[in-house]
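What follows is a short report on a single structure.
Missing here is one protein chain; the remaining ones are kept as they sit in the complex.
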Amino acid sequence: MDRMPRWADVILIPLISLILAALLSALVILFIGESPIEAIKLMISGALGSTYGWGYTLYYATNFMFTGLAVSVAFHARMFNIGGEGQALLGGLGVAVVLVYIPWPHWTIALLAATASAAAFGAAWAALPAYLQARRGSHIVITTIMFNFIAAALLNWALVGPMKAPGQEPATVSFPEATNLPTLHDIFGIIGIDWSRAAPANVSLFVAIAACVAVWALIWRTRLGYEIRAFGYSEPAARYAGISPFKIIMVAMLISGGLAGCMAINNVQGEAERLVLNAAEGAGFIGIAVALMGRSHPLGVFLAALLFGFLYQGGAELALWMNIQRELIVVIQALVILFTGALDNMIRMPLEKIFLAARRKSPPPPGPDRKSTSAEAAE
Amino acid sequence: MDFLTTLQVLDSSLRQATPLLIACLAGLFSERAGIFDIGLEGKMLAAAFLSAAIAAVTGSVWLGLLAGIGASLLFSAIHGLASITFRGNQLISGVALNFLAAGITVVIAQAWFAEGGRTPQLMAGGRFEPIVLPGALTTSAEIAEAGPLMQLYSELISGHGLPVYAALLFVPLTWWVLFRTRFGLRLRAVGEAPEAVDTAGISVIGLRFAAVGICGVLCGIAGAYLATGLQAGFTKDMTAGRGYIALAALIFAKWRPWYALMACLLFGFLQAVAIRFQNIDLGVIEVPVQVMDALPYILTVIILAGFVGRAIPPRAGGQPYVKER
Amino acid sequence: MSQTPAIELKGISKAFGPVQANKDISIRVMPGTIHGIIGENGAGKSTLMSILYGFYKADKGEIWINGKKTEIPDSQAAISAGIGMVFQHFKLVQNFTVLENVVLGAEDSGLLRPSLTRARSELKKLAEEYELSVDPDAVIDDIGVGMQQRVEILKALYRGADILILDEPTGVLTPAEADHLFRILEGLKREGKTIILITHKLREIMDITDTVSVMRRGEMTATVKTADTSPPELAELMVGRKVLLRVEKTPARPKEKIIEVRDLNITDDKGVHRLKGVSFDIHAGEILGIAGVAGNGQSELLEVLGGYEKATGSIKIRGEAIDLTGGKSDGASRRARGISHVPEDRQREGLIMDYSAWENIAFGYHHDEAYRSGPFMNNAAIRADCEGKMQRFDVRPPDPNLTAKSFSGGNQQKIVLAREIEHNPDLLLVGQPTRGVDIGAIEFIHQEIVALRDKGKAILLVSVELDEILGLADRIAVMFDGRIMGERLPDQTDEKELGLLMAGMTTAPGGTPQEA
Partner (left out) sequence: DPALIFDLGGKFDKSFNESAFTGAQRWAEETGGSYNEVELQSDAQREQALRRFAENGNNPIVMAGFSFATPLTEVAADYPDTKFVIIDGVVEAPNVRSVIFSEHEGSYLVGMLAALASETGTVGFIGGMDIPLIRKFGCGYAQGAVAVNPDATVIANMTGTTPAAWNDPVRGSELTLAQIGQGADVVYAAAGGTGVGVLQTAADEDILSIGVDANQNYLHPGEVLTSMLKRVDNAVYDAFTDGADVETGLNVMGVASGGVGYALDEYNADLITPEMQAAVDEAAAAIAAGDLMVHDYTSDESCPAINF
């Protein structure tokens, strides 16, 4: 007997969490002396009011789909991958390595190669924490955080050292023209829709959507996905069924790291068209909030990524036109994680009570007859 | 490296180790009581911000310290609410609080001071001034002239802010509380077997909140030291992963106070070296600065991998105490 | 009667979410008596006692102690009211010493030293008085369960308990240890203390209690004087109908050897020897029963055979050795060899509680041809298969889409059995097949196991229920401390002899027990 209908679990609870997070964020905005109403208006018009805004919203959403999926896949195996940021940075390195040193005739092939390389680099960066978790029991949460720092140092070294372009900045040279991805302006142009040329959303968006579908199939349709979920639900049961914990931890984390790495085709190949420091811009961390919001389901991740894309673009607008720091987005993200992840029970427990009470009341279940109690019989 | 340079590096190590050590002991209280806390980072950051902000406004480092402790305690309370009262996932709660601190400090700093998410530079009075021990020399020039013993005394032992000495004092104090008092016995028990504590008629929730509260106070001191001792004001993300390193030190120390001191001194030394030297020439190869910067993190991974001996965490650590499903 | 009861519960009700664990329960226990409580698994016995001890809070109802209405919001209140409880699962801090465990929560002052000193001398007194000697400086991790139980009793006495509740205290004890415990309880009763004893064993009820209450499905069905009742009557009160306990079966006709186990050894990561040179054979068409008190290596044995624990020694299936080093010793390869396994703990191992019934039906066999299409699962095929299996094993409700956790214990067990038995293995490993399952389902499960044997399959049955072993097995091996103490034929042995073996004594030909 479940305590709550499924729709309550997947829709109602995240929704309430989100509303709570939004209310608290509004309080923060009030506290710093700005108007939450103004802020939300500005965010909506800035993020959704033009193809320019949409272009950025979708661009960010693309990033978050990749990192959100990455966190989700690991979640299904009950791994908490906080290393998405580092894996995405390494993915950027992977993209840069392929695009800087190898000439590509056309963006399509370049995209394929860059995706493969980004995934490989991201996966490689997840491999060691995964191995240490599987074999030595080192907590993956802390090791992946450490790997984020180490990734930043590595990128740093590459960009001020071997891969640095001539000039002042720690960055690679711009990738060759031929590898630049078509933006939504180019794509929608073909079918005659006028889309802002300035916004960076590009063909990687469709790769991300394809990744959502692929992850859905992986998790809910393949035998591997079945094993990953089984392992996530119960490790002893997985062992009983002949599912190797080592294999699942490794595979799930490699897929997770690979997905996080793939983000680089959007931000590095698609947008910057060169590799700069801190290219991932916190998207790896947002992935955690996206996965929690999306209940680790690809459809949920897709929707949550759009939401966070909106928040991110809207937040950028706030920073431009109001005296609100872009970090407000980090606050909102933190509140979403807090409410959907850690304070889940705060919303769930009262809801369960309500549903239970409602069920007790409405169709009276055929209650068992009270058996004769003869408590006094002994005396 | 000559003797005086060595002393200077050790001196700097001690300063760098101080926030680590206080945070590490904070984590020790919390984790010994069964509440994992990767939110040390966030608590320190929140404390660093509020202490600097209040010290800047009032000009009093003491009010700053109090405010810092208050901020950290608030975060502790949220962590307690999430992981004790509502039995949520302690890791997720910690991660969320770290983000919350990273964001809210900058947002509020900007709103209050409009200095790009920083607090104003703290002037004397708003900072922990160095305590000069009797007979110690103060200026670098004098110290450079003095004999080795005097150098050791004046450079390394004398001239630190109060929190440095306090941190060193916290180590035996922590040991004594944990292993010689009733509270310590109960605290350790609740991290190992909360059901035993519960059936002995002691409130698990109360004990765990007490532990999380102590953790908050200590993190508050650590954060306040960062902003008002080590530096003169708050800057964005100024904790720079120290909370995580303190956690690694805690595991390295196998949740024991004296070992924690050793572990933190080691990490402090690494940081001091990384800060002071850019590329380190080992003769054969030149170690790039990025390696030095990443060294504490790499070392943390190595420690976690258990290459320095297996660490057994408190048995009930990380799991909410659930009586009724 | 004129005397005031030591304990009186009035109308206690308690629900855990949708589960009504106690429904309007009333009970009276007279001072200086031993009161037994029996009932099937999940009947609500532990819940009721935990409420009395302040561990859970009742939704409704009153507690009266010695004629006074008493609020017991937490265990502290219960302790002050003179109640002590020894839980089914001990509540000890494993890496503390005995002394620290006893003192915990009953310290005299803020500093530890004085409390520890006082407790040390107090323990010595109690030990002499009640035959309860333990080493106060031993760490709990290092002492046996029998010893740990003494610590629990000492904890209660140290806190001055007049009312002592023991929840299934003999489940983990050998018959000899149980006898010792009962002597202690008799001693406490003579002191005027009141004792409540929860147990599943009717014999214990008959031997030691003065009055007995029977619980069923959260309700108190009867309270009677022990002297006025009999085991069959109690059994009927427990299940609500007449019970037939014997299993119908014909003598075994063993054929070729299916499995040969030689000299199995396991040392766990703490360095404890879990299995010590275990050897046995099982032939097609017979059931080998393994008896023993829980925790004597049976679980490890099943885990090795099932492929998820490493060991040294050798196992041959139809003469072919299988790998035990951990390299290729996974459950999947065991299943490929024709070994199926009904694990001891269905909720932890046998099922994924959040998977639907049909997903669970494929669990462990999800790589089978019939269940897959390429890298994908053939969900339609699995669902259809599941429907058939649910039908044949009478799983209720027969809905493949329900999650495992929404079935009752007995029906969960049927799902596991359907999966493993219908896979038609050469060798079936079964651990505690009827734990937490009601009598009706027990009959069905026993029949299925015997039917499989009669189809010529080899079966290894591990159970802590001696009745079950004696009823089902064709040969019985008894395990103690990781060793097989001896093998007996069911019709040439009895519970007494098995009990001695379970305690680590071997019966010499002369008939006098000897320490192993």
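Each chain gets a letter, A, B and C, in the order it is written, and its residues are counted from 1.
One rule holds in what follows: a contact is a pair of C-beta atoms (placed from the backbone, for glycine too) under 8 Å apart; a residue touches a chain by one contact, two chains touch by 3 or more.
Note that this is a predicted model, so its numbers are computed, not measured.
**Q** What are the shown chains that the left-out chain touches?
**A** A, B
**Q** For the chain left off this view, which of A:Leu112, A:Ala178, A:Leu299 or A:Leu320 is in contact with it?
**A** Residue touching the chain left out of view: A:Leu320.
**Q** Give the residue, chosen from B:Lys254, B:Arg276 or B:Arg315, that touches the chain omitted from the document.
**A** Candidates B:Lys254, B:Arg276 or B:Arg315; residue touching the omitted chain: B:Arg276.
**Q** Can you tell me which of A:Ile40, A:Ala124, A:Val160 or A:Leu356 touches the chain that was removed from the display?
**A** A:Val160
**Q** Among A:Gly68, A:Gly122 or A:Pro170, exactly one should touch the missing chain; which is it?
**A** Within the whole complex, the residue contacting the unshown chain is A:Pro170.
**Q** By the contact definition given up top, give the residues of chain A that touch the hidden chain.
**A** Counting over the whole complex, chain A touches the hidden chain at residues 52, 56, 156, 159-160, 167-171, 174, 196-198, 200, 267, 271-272, 274, 276-279, 281, 316-317, 319-321, 326-327.
**Q** If the missing chain were put back, which residues of chain B would it touch?
**A** Answer for chain B: residues 4-5, 8, 12, 114-118, 121, 139-140, 144, 230-233, 235-236, 272, 275-276, 278, 289-290 touch the chain left out.
Quick note on the criterion: only the chains that are shown with their structure count from here on.
**Q** Edges wherever two chains touch, nodes for the chains themselves; is that graph a line, a ring, a star, complete, or other here?
**A** Complete.
**Q** State, to the nearest whole Å, the distance from the C-alpha centre of chain B to the C-alpha centre of chain C.
**A** Taking the average C-alpha coordinate of chain B and of chain C, the gap between them is 47 Å.
**Q** If you average the CA atoms of chain A and of chain C, how many Å lie between those two points?
**A** Once rounded, the distance between the two centres reads 44 Å.
**Q** Note the residues in chain C that touch 2 or more other chains, in rising order.
**A** Correct list: 17.
**Q** Where in chain B do residues touch two or more other chains at once?
**A** Not one residue of chain B touches more than one other chain, so the list is empty.
**Q** Which chain C residues qualify as touching chain B in the complex?
**A** That would be residues 16-17, 53-56, 74-79, 85, 87, 91-96, 100-101, 103-107, 109-113, 115, 155 of chain C.
**Q** With touch defined as at the start, can you tell me which chain B residues reach chain A in the complex?
**A** 38, 78, 81-83, 86-93, 95-100, 102-104, 106-108, 110-111, 114, 117, 241, 244, 247-248, 288, 290-291, 293-294, 297-298, 300-301, 304-306
**Q** Hey, which residues of chain A end up touching chain B in the complex?
**A** Answer in residue numbers: 28, 31-33, 80, 82, 128-129, 132, 136-139, 141-143, 145-147, 149-150, 153-154, 156-157, 161, 285, 288, 292, 323-325, 327-335, 337-338, 341-346, 349.
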